Structures are given as C-alpha cells and as structure tokens.
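Every protein chain except one is present and positioned as in the full complex.
As written, the chains take the letters A, B and C, and residue 1 is the first residue of each chain.
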Amino acid sequence: MELIFELSKPGRSTADVSASDVPVVNIEDVIGRQYLRDDLDLPEVAEIDLVRHYTNLSRRNFGVDLGFYPLGSCTMKYNPKINENVAALPGFTGLHPNASDEFAQGNLQLMYDMQKLLSSIFGMAEFTLQPAAGAHGELTGVMMIKKYFESKGQKRPIILIPDTAHGTNPASGALCGFDTITLRSNAEGGVDIEHLNSLMTEDVAGLMLTNPNTLGLFERNIEQVAQIVHSKGGLLYGDGANANAFLGKTRPGDLGFDVIQLNLHKTFATPHGGGGPGSGPVGVSEALVNYLPVPRIVKNDPTYSWSASFPDTIGRVRAFYGNFNVIVKAYTYIRSLGTEGLTRATEMAVLNANYIKEKLKPYYDLPYDRVCMHECVFSGNRQVAQSGVHTSDIAKRLIDFGYHPPTIYFPLIVPEAIMIEPTETESKETLDAFCDAMIAIAQEAKENPQRVKDAPLSTPVSRLDEVLAARKPDVCWKKP
Amino acid sequence: MELIFELSKPGRSTADVSASDVPVVNIEDVIGRQYLRDDLDLPEVAEIDLVRHYTNLSRRNFGVDLGFYPLGSCTMKYNPKINENVAALPGFTGLHPNASDEFAQGNLQLMYDMQKLLSSIFGMAEFTLQPAAGAHGELTGVMMIKKYFESKGQKRPIILIPDTAHGTNPASGALCGFDTITLRSNAEGGVDIEHLNSLMTEDVAGLMLTNPNTLGLFERNIEQVAQIVHSKGGLLYGDGANANAFLGKTRPGDLGFDVIQLNLHKTFATPHGGGGPGSGPVGVSEALVNYLPVPRIVKNDPTYSWSASFPDTIGRVRAFYGNFNVIVKAYTYIRSLGTEGLTRATEMAVLNANYIKEKLKPYYDLPYDRVCMHECVFSGNRQVAQSGVHTSDIAKRLIDFGYHPPTIYFPLIVPEAIMIEPTETESKETLDAFCDAMIAIAQEAKENPQRVKDAPLSTPVSRLDEVLAARKPDVCWKKP
Amino acid sequence: MDYCPHTSDDIAQMQEAIGVGSIEELFADIPQKFRLKQMPDMPASLSEQETLGLMQAMSRKNIMPRVTLTGAGAYAHFIPAVVGHIVGRAEFYTAYTPYQAEISQGVLQAIYEYQTMIAHLTGTEIANASMYDGASAMAEAAVLCAKTSNRSRIVVARSVHPQYRQVLQTYCWANGYTISEIPYVANGQLDVAAMQRALDDSVAAIVVQSPNFFGCIEDIAPMADAAHACGALLIAGFTDGTSLGILKPAGACGADFVVGEGQSFGNPLNYGGPYLGVFAAREKFLRRIPGRLAGATVDKNGKRGFVLTLQTREQHIRREKATSNICSNEALCALAAGVYLAALGKNLGKLAALNIYKTQYLKNKLLQLEGWKEVFSAPVYNEFALRCPNARAVNAKLRAEGIIGAYDLQKDYPELDNTLLFCATEMLSKDDMDRVVEIIK
Partner (left out) sequence: MDYCPHTSDDIAQMQEAIGVGSIEELFADIPQKFRLKQMPDMPASLSEQETLGLMQAMSRKNIMPRVTLTGAGAYAHFIPAVVGHIVGRAEFYTAYTPYQAEISQGVLQAIYEYQTMIAHLTGTEIANASMYDGASAMAEAAVLCAKTSNRSRIVVARSVHPQYRQVLQTYCWANGYTISEIPYVANGQLDVAAMQRALDDSVAAIVVQSPNFFGCIEDIAPMADAAHACGALLIAGFTDGTSLGILKPAGACGADFVVGEGQSFGNPLNYGGPYLGVFAAREKFLRRIPGRLAGATVDKNGKRGFVLTLQTREQHIRREKATSNICSNEALCALAAGVYLAALGKNLGKLAALNIYKTQYLKNKLLQLEGWKEVFSAPVYNEFALRCPNARAVNAKLRAEGIIGAYDLQKDYPELDNTLLFCATEMLSKDDMDRVVEIIK
C-alpha cells in the first residue's frame, strides 16, 4: 500500500481550523521570527483518502476480533465491548488531569475502589495505579525495593532473576542500578532451590519471580522460595503478568510476595492496542506502603482527594495518575465479572491450556510434562531434527490457517519454544480447530517441509527481510 | 463462512438479562398457557464468537470507506465522520417519539430548520420529512397529487413517466392507483416534446420527471415541458434523486416543479447502510401545502410543536415523524457545507462525471455525447459485438481491480448500460486509476475475453448462481 | 467544510481534459433564466469544530428523560454494546444495496440470517429484508392482499395502533380500497362477533395486532379461521417485538402475514426513526411479497453464497407491476436487529419474562392509588391501560420531574377518558417505579 505521504497533494486537508473569533495578531510580532519554523511538511490528504488509507491499513492487521490469538504470556483474551463503551463516556474522557478534586470525585472513587479491589484479589496491603504498563510496574516495584533497603541503610546491589523470566525483569532490575544474577530452573521447570540457597545472601535485595512462570507452571515450592528469600532479609517480587492463572484460587500476598505488578491489559481484558496502552498497577505488602509513588488517593469520607505528602515515597514514575482510561475498562471488567466471573475465567483459562497441551502432546515435544496453568510451552525440536522446519516456520504457516501464531522462542530455556496461551474466552470448537491446524502443520513439516518454510502464502506481503531492516535501518520515510 | 446458526451451541449467550428487582410472577398465571410459545430457537453464541462472526462478515463487504463506488444514480459519496458522531449524541438517539413536545424542542427545531433549508435550496414552499426513503417520498408526492385533483373534483387516472425513469417512479404511480403511460425520450436523451404534447390531456394528473434524468442529462426544454404539463392543468413531479447535480445552480421550484422528493442518503451524504435507512423528504409548491402528511411542525415562537390539524392532509405514510436520525446527519452536512460547500459539491460532482466521460469515450460507446451532469452513461455494445463480453462481465471484472462496479443495465433505454456516478468526493487520482482499469478491461475484453467472463477472481466466492437462487428460493435457513 | 479533494491544479487539468474553460460551462444546459446567482437564505459553512458545537447545543435543547413510561409503538430497551460495534463497521454502513453479490457477502449473509430469525420468531416460513417501519409494513401487507385477491375491503381492529390505522387508511385510499373498523370488547380484545358480521366476500384481509395497542394479547387462531373461511387473509401485527420472546407468534396461530415494528431489536429510540418494518409471511406468498430478499445459492465452484433473489418482484424489473415500490429499505436497522437477536438468543425469553415482572409490579403499584382502576382484563405483555382521576395532571406532574409520562388514550379513543397506557420494560428499575408512584400520589 502507498504511504500516507505518497497520497499527499498540496492544498488538500482533512481537518479544518475555525476562523478566529478574536483579533488576529501578527505572529512574528508576538513570537519573533527566529522562533518560527520554516516548513511544515505533513501529509496533505482529503478526508476520504485518509479514511480509506487507514481503513485499508486496518484490514491488513490481525486482531482478537478476527480470530484466535494464542500469543503466550500476552493473554490475548476477548475485550468485552461494554468496557469500550463505558470508557468512552464523556464523563471519563473529558476531564483535565489538573482539574481540582471537586471536579473529579467520580474518577477518584473509581481509582480508589480499583485499588481496594486489586488489594482484595491479590492479598496486598495497597496498590498504586500510576505505572503505564507491566514493565513500568516492574520498574516501580524494584524502585520501592531499592528505597526500602536504602531507608534501612542496607546496600544490596544484587537482584535474582530466574532463567525463565521475561526479558523485562532483568531490564527493569538493571534500570534500577541492580546487578542481576540468573537463577537456574530445576528439571521440573521450577526454581532450583539449591541454587537459590547458594545465591541468596545479604547482598541480595530480592528475587523477581513469575508465578506461574513463563513455562505456565506453578511454583510448587513457593513457600520454601519465599522463606529462603525472606530469611536473608530479601524481598520477593512477583511479576503478575500471569495472574489470569490464579484469580480466586490463591493470592500472591498469601504466598509471600512483597511486591507484585499487574498487567491490566492482560488479566483484566483491556485491549492491547496494537502494542499498547497497557496499565501496570503495583501492589505492596504493609512493609512497603510508604514507598509507593505519589500522588496517592486519600479518602476523607465522603470525598476523595490526591495527596503527595508521603515523605518516603520513591517519587513519581510518570506525569499525572496513570493510564486512567485503561483502568476504567479494567474496573468495569472486574465489576461485571465479580468473584464468580473472575474465578471462572481463571478456571476456563487453565482448562483450555491443559486441553491444548494434551491434544498436541503427541505431535510436538513437551519439555515439561505436567499439569500447566494458563499456558503451555512446546518445543519445535522434533520438527527441526526431522526436516529442518523451525518454530518460526510453523508460526508463519499458522497464519495461512487463519491463526495468529503463538509466542515463539520464549522462554529462552526451551529451544525452539512454542508458547500457547489460549485464554478462557476461546471455545472448545476454536481450540479443536487450532489443534487440527497445528497437527496438520506437523504432518506437512514431514511431508512437504518447503511449503512450511515458504509460509505465509496468504498475506499481502510474504516473509519480510528482517535482516535487511536491521542492517540498513529505514525508520522514517524520506522524500524521494 | 458458517452461518450464525451453525455456530450455535445450547447454553451459550452473548447478552445477559438482569436478575429481577421486583417480585417474580408465574408467567402462566398472568398470561395463560395458550398464549405462550413452545420453542425459541434463536442462535446461542458467546460474545467472542458473535463479534468474530459479524466482524469477519463485514470484511466480506465493500463500502465507500474501502474504495471507489461509482454506483450510478445512487450517489455513493463519502459520508463525513463528524455527521456520524453528531447523530450518536445521546440527546438525539435517546428520546422517545411519544415524548411531549417540551422534551423535544431541540429535535423539533432541527426538523423545522431542515424543512426551511430544504425549501430554500430547492425553491419549494414547504417540505415534509416523514417519508423513509426516496420511493416512499415518491409515493407521498403522488398521493398529494391524487388528493389535489380529488379535492378539485377532477378524475385524472393517468400519470406520465419517461422511459428513462427509475423503476420506482412507475411503481409509485401504480401504488397510488394511477395508470402509467411511458413518455419517449428524444434523440438527445431529453423529453420527446411532441410525444409529451400528444399524451398530455386532461386525463393526465401529471408527469414524473427526473432532472437531470437518469442519463445524467439536464432537460434543456424544461421550461416548455413544465408549460405543457401545466397548460393542461397537470402537475410536474420531480424525482430529486439526482439533486447532487444542481445544488446552488438552479432550483426545481423555479423550474416549474410542483412536487419533488429528495434522497437525503444520496444528495446529503448520509450513509446507505447496506441498503438503508434513507430518508425521502418531499417538497411542494404553495398549491399543495395543505395536502402534506401529518403531523407537521408548527412554530409558536420560541417553541415548536407537532400539529395534526390539517383537514386536507393525505394522512400519514408511516408512524411517527420520519427517519429522524438520518435527518440529523443530513442537517449536519448542510450546515457544515453551507452555501459555498454545497455549490462546490455540485460543481465537482459534475466536473468528475464529465472527466470520466471524456476519458472513457474512446473505449466505450457513449450513446448521448453531450455535456453531462453528475453522471454519465456508456453502453457495452461495442464489447458485446467484439467478443461477447457483456456489461455484467465488465462489472465483475472491475471488482478484481478493487472497485465497486457502476450501475448496470439501467437506464433501460441504453442497451448494456454502464452508469457511472463518481460524486464530488473522489479525487482526480482515483478517477484516473479507475479509468485506467476500465481501459484495461476494454483491452482485455478484446484480447482475453474469457478472463473477463470468469471474473471476479479475487473474491471469497466466485460468480454466484442467481438463476438457481430464484428457481429454488432459499430465503430462510432450515435446520438440517 | 467541504469534502472535495480537488486542488486548483486538479480542476484546471480536468477542465482542460474535458475541453471547457470554466466550470460554469458544464452547466450550460440549465436555461440561463433559471440559473442561480447565489443560493438564497443559507447559513455560511462551518468548521468541523463549529459544526459539533452547533449540534451539541441543539441536542441539549432536548430534555433527556430520567424515566420513560410510554411505549405505544416504540420501546425503550437495553441495547447490548456489541450491536453498535457491529453496525458501526464502515464496511456495513458505507455500503449500499448488495447488487454485486460477490463483494457484498457480508450484508447478504447477515440479512439472510436476519430473515431466518424473524421467520422463526413470528412463526412463519419466510421474512423479507425489512420494510420502512411497522406501520407501512402493515399497510403494504393489506394492499398486497387486496391486489392479489381482487377484493377491495380491509377489516381492521380498532385496537390496532392508531397511527398504523392512519397509514393503512392512506395506502388504502390511494388504491381505492375501503376500510371497516371492528370494535374491542370490555376485556380489551377484539369483538369477534362484530368481526364475523363484517366479513363477506369483499374482504381481502383482517388486520389485528397482538399484543394490541392497549397491551392486550389477542386470541389469533379463531380470527385466522374466520378470515380463511370467507376467503380472506389474516394480517397480524405486534407491538413490542420482545414479546415474541415469550408469546406464541401469530404465524403459529394461522396468520398469513406477521408484520410489526422491529425497533425493539437493538435499535435506539431515535425520536421515531430509523426503525424497521418486520414483514413475515407464509411460504406461498414468497413471490408476491414486497421488499428485498437475500437468498442462498452456490458459486461456480459449488461454494455457498448469498444473492438478492426474486428480483423480478421488484420495480427495477417489473416497474409498474412490481409487488411494491420499495427500493432503499432499512438494511442497517435489520442488521442491528439480527445482531441483537443473535446476542440475546434464548435470553430473549428471559428478557420478555422480566418485562412481564416489571409490568405486573408497576400495574399493581399504580392500582393501589386512590381512584385508579384497570380498564381491560385481558392478559397483557408490557403495556396496560389504567383509568385514573386526572390523566393530564398525572403526566404534568411526571413531566415536571423529567419523566416522560404514559400515553393518553383519549387522544385516539374519545371513550377512554382519563385513561393512560403505561409501558414497563427492563429499563425501569423498582426504584424508578416506586418513585413514579410517589410522584403521582
């Protein structure tokens, strides 16, 4: 398709600007010539062309509303339409963040309630809604850990990260000035307790654990893990990206986690927006409450207000209060599902993952063969060995069958990983059809490997040259 | 694609129903068993499946927002997005039509203003907004003509309809109990004045004229036509479906039309909704005002109210007041364009049609080679003669080039007609590309006629068997 | 604002290609004396921001009711969010009639599904792709009966919606047919004896509505029998479409045509339109019914697909002999109805039951007020008529509280003085209803 710039023609525009109802001043007089720009080279397109351009672009994009999107670790569940409508209410979209609290009592109540609900669901003392995404929440959480030790006068330069962890965990640790040390997994995919024992010293601020981890496996020894970390004065950080696996079944606070970040865009069904926005609230145990970012909401019955008077706070991690409109969607979701609905969501998510695991087990290597939680991880090793078909080929071939591919090559400890997270919103029929496609591809990989390697065959562009893109980067269009 | 019924599974649903907050009564007690239905066999599908079903269906549908849609006579212009947003304002969508006038002053003012604006633009004394579409407006208009003669005690059983007229014209005449007589066109595509003179007697209630007519040609002898009709006491009815050709250039009222219906969904940019809704206001000259349908809006400064106290009215043609929400869009369009914008729309519509006419003239037969108005009509005769490729084949082949086909086989007086209405919202680039496609197809029809006959090649279904559909009609799915 | 992409360069090049020196030349066919210099009396153009401001201000001149107590032809129901998201897909709403089936499978299949759901709901075998609204659907059914039977009288129950009867009157007058009205009896149902008396071999059709305008459920089967016995047909309307979720449909009681307003199925109140006329019939009328029809067929490879079918009924083929003049219909409203019905599924029955609970509650509460009496004893769905000491005063009090009151039946039935027609749907909460009673008290 043409670029919007290639459609541009001088003199066209989509959006007009009203004539001024106040006196027109000479801009050079009030601003000064030296501060004015020379050119403004934005695309000039008529509304019809703009709408067709973006509408046709959208048709080259796959979303949950088109079909199954089992992108492991990303929890691509269905995004209920009522949440979109609620979030579009002018009362929620129209308020300026600098409005004084009198204007914003509805918003404040919503955010306050949301913090309380999350605290209940996860068993934490308090939540902040400020972080803009999961990784931002990690950063915020790790900062609080840093502050905690700083305020105790302890120097703990190290943070432990399991080898299964998502890449944002080590990156967040590093962005907080920690040295990260990798903790090994054991044969059944859990924490290697011995290794943890050997690493956990008083130089270690804590352990960043994902539970269930990115293999989709629940840490059976969680009590022992928490005990080891705590016994050395360390803190246990929880990456809550996988929270869809345990709503109503257990609570991180009860399991011994001191900090946990959530991904509302995963667990609580807010759309992923082609890459965002998300929202990454962080919950903490009593011991860390004072370090939460400011401002925080204070309830002075019956009103609510913002307060920044928390001297031990880590400060701010972004302007204003968080991705408010995303929070509205997640809050709506929680309220509409209630206890029962959330629990059922988790149950069906786990049921679906185990169902896929069982159905595909004969056709793909399953490195950790145990009951999984909300996702399951296969390996494409067998296909590589048989016919040189790689996981990336299988992924591309799935596109031709009408599916978004799973997450691939993650977690790193599984070679040729295929990480499937079906979520609870997919029906048995969808899972069966998907499994049939996966089985057909396994078969095809044996019989006609080239066809798999040539995939996708049904897309507007065929396989793209990523190496060229990285070698000769072209990230901004230049006029020919 | 599967039918929604084929996706159904007992126990699923998308929309839930709230628990009752009032006492639950026994339905059989209050209604009686004999009045209750036995089964309710609607599809049972979960929200994710419903959304995917209809979203994927939508992707099998072509709309103006995807590309050029030169469906002659239908004025498929771009539908501005602001109009959609305005019409979705809760103040417009939420009011019950039985609300007393105090509740509805905004709506009443809007409709009153709309009638006044249309009266100005078209030079008529007054408008009704009640009819739901163009043909409904025709019916209403012809009813008023009938009533007019009835109240004069005249029996005039005949109505004249040119051979170029849209099929709704004779059908509307017939639905009002008129005998319709066909008026011939002359060699230059206008009214055959002699024929008109011979047909126009005192048995004739009037002439239903479309101007410009469906050949896209303005009736040069309009003054004479009106004079002939009027001289015999007849009335001149105008089919205003082609009004996009003359906004700001001339006014039907000035040209001698006594009644005119408009198609807001054409001229005033409201979406066509995959077949509707439309809106077909009817304007009348002073002589017919008393016959307008009721209720009518009365202005008692500063308020507005509905009144049905017009004893000569034809009555009602539908419940309530018209397709109000469509009228909101059209009103918004008129107000945003204003005089200048509407005039420019007409100018560019006519420019575009003439441009296409000139560019395609060398490749397709042009039966009436004169300046056209907002559309132009070619004939596929040459292609039929050359290689047996019919207009229907050319139409289907255009689909493969990414275009919606023009209207075909209408008007009836042009054999193998190809009726192209580009509208003013299409750019020169779009017209050029479309003409290139038309020229390529003309070429292909010569060189590879079979390819054209096999078209479309790019659609989810290939050419469908319409004969089978009509011979063995299947208009409702039956459980296998 | 305008929406023409043309730059002055474009215009110049196009003029040159056409061979004219100015745009004005293209309008040369308009006789000079009729050429406008300037469009009269028109406000100037507005920017998009100004347009929105203007229209927002206008919409705010309406008073948004806190509660709506009237039905009488249009019904306040909750619309699940999915409906708007689907009908808001540009591929649906910026398309037109699916003349070109291969690129219109979306709308064609959706309408085929809608037709199927309507046929089932109404207890008939077939349904069309929509009419303008319930009233015109009823009128067209009557005209059809008269045309095909060569009989010229239509017998209609007085308990049919007054506006529907007016539309029927208009359509029949235009075609030279006459109308006889049949009274209702004390319990609110049709006077069967009077109907019998009215029947003879000039009668093309009987037209009734159930629930009728008073909310009362009619006994359809005997009417169908009576009609058929004299060679006439039965046209049965309905009021609120959600009643079909629980009531036995007229089609299952022998009606030949079932017509009515489909607005209840996922279409906003919109101050009266656009709505959609439901038109369903016995299979034998398939080739005579008005309106578009989507039908299933196969493509060259035997693959299922959908087309507009039986187009020979329509005016672009048979012109003056067409089964009606309908061209543009209410397809998008029908799409909304289809999505709504698919979204509710069997829950439509639950919804109907909830409407009955609410109705019984409100009725019983109001009947406790001093001087309030039930008017009709026949069973009702979600509307009911009550006589009260002062109907106007009641509505005035409600209006003062921002509540749209009940329908005053005296407007159309002089004998029903001080009689109000209330409607209770799932949109009324218990609190709303208690408050209403409090206000009226």
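FYI, a residue touches a chain if its C-beta (ideal position, glycine included) is under 8 Å from a C-beta of that chain, and two chains touch if they have at least 3 such contacts.
All values derive from a computational prediction rather than experimental measurement.
Novice: Have a look at A:149, A:310 or A:355 and name the one touching the chain we're not showing.
Specialist: Going through A:149, A:310 or A:355 one by one, A:355 is the residue touching the chain not shown.
Novice: Among A:14, A:115, A:185 or A:383, single out the residue that touches the unshown chain.
Specialist: Reading the full complex, the residue touching the unseen chain is A:14.
Novice: Which candidate, B:4, B:27, B:82 or B:376, sits in contact with the chain we can't see?
Specialist: Touches the omitted chain: B:82.
Novice: Across the whole complex, list the residues on chain B that are touched by the chain not included here.
Specialist: Against the missing chain, chain B presents residues 9-12, 15-19, 45-49, 51, 55, 80-82, 84-85.
Novice: Of the residues in chain C, which ones touch the absent chain?
Specialist: Residues in contact with the chain left out: 48-49, 52, 78, 80-81, 85, 88, 90, 426.
Assume only the chains that are shown with their structure count from here on.
Novice: Quick one: which chain's Cα centre is the longest way from chain B's?
Specialist: Looking at centroid distances, A is the chain farthest away.
Novice: Report the inter-chain centroid distance for chain A and chain B in whole angstrom, where each centroid is the mean of the CA atoms.
Specialist: Inter-chain centre distance comes to 48 Å.
Novice: List the centre-to-centre spacing of chain B and chain C in whole Å, with centres computed as mean CA coordinates.
Specialist: Whole-Å distance between the two chain centres: 19.
Novice: Which chain B residues touch at least two other chains?
Specialist: Each of 47, 51, 55, 59, 64-66, 78, 80, 425-427 in chain B touches at least two other chains.
Novice: So which bits of chain C are touching at least two other chains?
Specialist: In chain C, residues 1, 3-5, 10, 47-48, 50, 80, 82, 85, 90 touch at least two other chains, as defined above.
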